[in-house]
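Just passing along the structure, written as structure tokens.
A single protein chain has been removed from this complex, and every other one stays in its place.
Note that the chains take the letters A, B and C in the order they are written out, and that residue 1 is the start of every chain.
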Amino acid sequence: MSVVDDPSAPSGAFIGREHILPVRVYYEDTDFTGLVYHASYVRFFERGRSDFLRLIGADHVRMAALNTAFAVTRLEVDYLRGAGIDDALIVRTCFDAVKGARILIRQRITRGDEDLTLAKIQAVCIDLKARARRPPSELLLALEAKLASDVKT
Amino acid sequence: MSVVDDPSAPSGAFIGREHILPVRVYYEDTDFTGLVYHASYVRFFERGRSDFLRLIGADHVRMAALNTAFAVTRLEVDYLRGAGIDDALIVRTCFDAVKGARILIRQRITRGDEDLTLAKIQAVCIDLKARARRPPSELLLALEAKLASDVKT
Amino acid sequence: MSVVDDPSAPSGAFIGREHILPVRVYYEDTDFTGLVYHASYVRFFERGRSDFLRLIGADHVRMAALNTAFAVTRLEVDYLRGAGIDDALIVRTCFDAVKGARILIRQRITRGDEDLTLAKIQAVCIDLKARARRPPSELLLALEAKLASDVKT
Partner (left out) sequence: MSVVDDPSAPSGAFIGREHILPVRVYYEDTDFTGLVYHASYVRFFERGRSDFLRLIGADHVRMAALNTAFAVTRLEVDYLRGAGIDDALIVRTCFDAVKGARILIRQRITRGDEDLTLAKIQAVCIDLKARARRPPSELLLALEAKLASDVKT
């Protein structure tokens, strides 16, 4: 089924436990050096995490209905190679583990066979008043099959 | 063929002369009001124009090889309705006419049956030293079948 | 008093009815063409309007306390000249008129003696449920001395 028949925005797909999301490089993502601005990758990684969660049924609207949101508490990014305008990138997202309120995520951005950028993200589950909370059981159940290691709560 | 088999970034599709590009609303696109930030639509419109051109063979890399780039010279946007996180939007792009170095484009962003935002864009063809130039014939030929009105150069 | 003594973020200043806000061009504002991305100016204009309002006592926090927010409903921008990395720009903001819920604003971005970008903005006063409302009298009183033409409500 093509985009013409089903124009809902694509959200990537799972290959096993890894979520892959194609991302195109547009003007907005580049800077005057001609390459992708380093903070743009941070935005791309967030799109990957959002769509990972969307595909397991945990989009932001559903999470808000369960008094749940996410906040990034730690970010590590290694920049290995640059990307340029028009490049077709893939954001690859693995949810590693859930530990109490914390969620550990590993992500990569690739172009063809090359790794461009690697990231380790730590997020925390919060309620809508911004207090740390354990993930709701619906989220834990949905995550379980996709976690790279065991759920330890 | 699914995204898993062909992970190149999607670039939308044509329905007649109108290019349609699905766009998802992520964190990065919203602001503290809970809705999409008004400048984010300006980025979405640019993605639509870039992918319109990409699908007719006029991506930025190819245009640069022809000593050609584009600069936006005028922008008119009407904001009718807001959008929120997770919304699946469609950017709809029609190239209206080419007049000398100028290119006239009409765009809309829709969600389901609703128009959210309307835009009229005027861009100008420039060479890589930023001087106005007539579009290269390769671009004119590619555009011709997609122009809403006749090419007047 | 220098930034060292008073490190609060600067918010520009009024010269008569015109608010001026210095803005520096950073990496984040440019794109691969080497110049400022056209949507970045839309962000710069918004900073100018926010700081205009801040200096007359109508920052977002105060407006929210009065059940008031703003939404941009129409944007017209003319791009005359480009800007590059490190450039020191000035955002110049005049509030023209208030007509019912609508506020009309004219803005320019300049570099030295040159006009780079011109904008006409139409915003609308809304309450916190996103319904159009007349501006609160506190805002009208504060605006009155700064309007280029008479308040017509």
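Following the convention adopted for this analysis, contacts are C-beta pairs under 8 Å (C-beta built on N, C-alpha and C of every residue); 3 or more make two chains touch, one makes a residue touch a chain.
Predicted, not measured: the structure shown is a model, and the values here were computed from it.
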Touching the absent chain when the full complex is considered, from B:Ile85, B:Val98 or B:Val124: B:Ile85
Positions on chain C contacted by the hidden chain, ascending: 2-4, 7-13, 15, 20, 22-24, 26-28, 43, 46-47, 50-51, 54, 59-61, 85-86, 88-90
Residues of chain B (touch criterion as defined above) contacting the omitted chain: 27-28, 30-35, 37, 39, 84-85
Interface residues of chain A (partner: the chain not displayed): 32-33, 35, 38-39, 42-43, 46, 60, 69, 71-79, 82, 130
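Convention: only the chains that are shown with their structure count from here on.
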Which two chains share the largest set of C-beta contact pairs: A-B
Intercentroid distance (Cα basis), chain C paired with chain B, Å: 26
For chain A paired with chain C, centre-to-centre distance based on mean C-alpha positions, whole Å: 34
Separation of mean Cα positions, chain B and chain A [Å, integer]: 26
Residues of chain A touching at least two other chains: 27-28, 85
